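Here the complex is missing one protein chain, while the rest keep their positions.
Note that the chains take the letters A and B in the order they are written out, and that residue 1 is the start of every chain.
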Amino acid sequence: MDLLPLLPQALADGLLLGAVYAIVAVGLTLTFGVLRIVNFAHGDFLALGLYLTYLGAIWLHLDPYLSLVLVLPLVTLAAAFVYRLLIAPIILAPEHNQIVVTLGLSLILQNAMLAIFTADLHAVPSVLSGRIVNIGNVFIQAAALIASAASIAVCLGLYWLLRSTELGRQIRAAAQDRDAALMSGVNVDRMYLIAFCIGVGSLGLVAPLIAPFNYVSPSVGSNFTLTAFIVVVLGSMGNFVGALIGGFVIGLVEAVGGLLTGGSINFIITYAIFILFLLFRPEGLLGGRRL
Amino acid sequence: MSGPLLQVRAVSRWFGGLRAVDEVSFDLGSHEILGLIGPNGAGKTTLFETISGFIRPTKGAVTFDGRDITGQPPHRLARLGIGRTFQIVQPFREVSVLENVIAGVLGPNRPTADPRVEAMAVLTRVRLDHRAGVLARNLSLPEKKRLEIARALATRPRLLLLDEVMAGLTPAEIDEIMVILADIRREGVALLIVEHVMRAIMSLSDRLVVMANGRKIAEGLPAIVAADPAVIEAYLGRRHHGAA
Partner (left out) sequence: MKSMLALGLVVALLAAVAPFLSIYGQHIFVLVALYGAVALAWNILGGMAGQMSLGHALFVGAGAYLSTALYLNLGLSPWIGLVLAACLGGALGALMGYTVFRRKLSGVYFALVTLALAEMTLHIVSNVPALGAANGLAIPAQPSMANLQFASKLGYCYVALGVLAVVAVAIIAIHRSRLGYVFLAIRENERSAAALGIDVVQGKVIAAAISGALAALVGPIYANYVLFIDPESVFGITLSIDALLFSFVGGLGSLFGPLLGTVVLVPLTELLRGLLAGRLAGIHLIIYGVILVLVMRLAPRGLWGLLSDAIARRRA
């Protein structure tokens, strides 16, 4: 069976999938890579955003690209609430506290959505649903293309934010050396809160963007959470451009792997890459700060 | 006992361009108390970490009882007879004082007849036996310091490295520790002490080694070292006269 003619489509699919992984993971790059907050409920905020987008469609008849205006602030608000209630009190406690608390949060969020919406898959109607763009003999969903562009923009945007703005400088200072930052007048608590809200709130942007080409289900979250951690490690902790590259790598591996082998082998490859990187190259593709 | 117990030979440790320890050499005899002093940033802690196996030296060699121990991991050094305490005392908080010391007795994986009995004996040596059943996190600071010493003693070391064990103690508490350390030496354990509390290290030590900027700048009897102009300039100076 000659797979070669199918390769360009797989590559395109891989890049688009990778862009989605990247934009989901980039928020985790900020919260985990920079702030070292372990949040196992990261993907569940995405699911939350997807369900809000879905509700926006069936209650208010809003296209996802419009309900974005509502979903983004709502998810950010949820992030702020969770940070204040659950994370801030244990920010200085041993790491396993955060693991356990966010696991608990993940259980609550996922199963609350399961209880309310059932396990049925839902599709969110959009003006761009099913709209395909044709490049040569490669077919790309228009909505996926927009999401990819947004992904690049968000990654570069966060990179710029952390590198070149005063806010970013303060966030980095707070994350790198808490005591030194406190002494030079940085409001460490507020910086953590803001950064967490940006990182998790970004999922409120991602959800409406991917709703036109992604089913909504309660388990969307856990699928994305682990992949997000993989992308963050692969792309080197705290590196936003790395998140983009890492996302593309994983996306391509999964798409091309799926083409070559069929079945769920692609997940196996992703996990294997992850384990190998953690064992042999924990500083990720781009090097820099070690774990 | 032929030859010194510990031989530090031209040990250097660089961090990138920074020479934290630069070609430091000295000997320590098997019944000696050697004091290691110097201003902050002199490299004493880094040298300590190198001797106790937590950091590899970039250059140089460390010999213990005739065998080369350069770069050996800490647990192997402990089994050879080198014990150490840590500057920031960290007892095993959630268990009792006795359990902490039993961990020290069992750590080096030596055969013991009765760990509890042995641990109680060690606690008696540091005057902590009356607190044997107390949870470590409920101890006062001086008690935690003595527990730190007890735990290290439990490993039956021939050389004990003490990292600023007097820091944060009142004069009376310092006197207590000094008595304990003198007892320990009498029982045949050599001591290498890093300390900032001048009167303690001056009266305890048989000899001093002075470090500044990573290098050894003086070595010898405390009285002689104290009068060395290079040392005074680097460190002691006015501080010695009023030091506690």
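Keep in mind that, in the parts below, a contact is a pair of C-beta atoms (placed from the backbone, for glycine too) under 8 Å apart; a residue touches a chain by one contact, two chains touch by 3 or more.
Here the structure is a predicted model, which means the values were calculated and not measured.
Residue-wise, the contact with the chain that is not shown comes from B:103, picked out of B:103, B:134, B:167 or B:232. In the complete assembly, the contact with the undisplayed chain comes from A:103, out of A:7, A:70 or A:103.
Between the chain not shown and the residues A:55, A:70, A:90 or A:142, the one that touches is A:90. In the complete complex, the residue from B:33, B:78, B:123 or B:165 that touches the missing chain is B:78.
Within the entire complex, the positions of subunit B that touch the omitted partner chain are 52-54, 73-75, 78-79, 83-84, 86, 90, 92-95, 99, 102-104, 106-109, 151-152, 154-155. Although one chain is not drawn, its touching partners on subunit A can still be listed: residues 38, 86, 89-90, 95-101, 103-112, 114-115, 118-119, 218, 222, 226, 229-230, 233, 263-265, 267-268, 271-272, 274-275, 278-280, 282, 291.
Going forward, only the chains that are shown with their structure count from here on.
Averaging C-alpha coordinates per chain places the centre of subunit A 50 Å away from that of subunit B.
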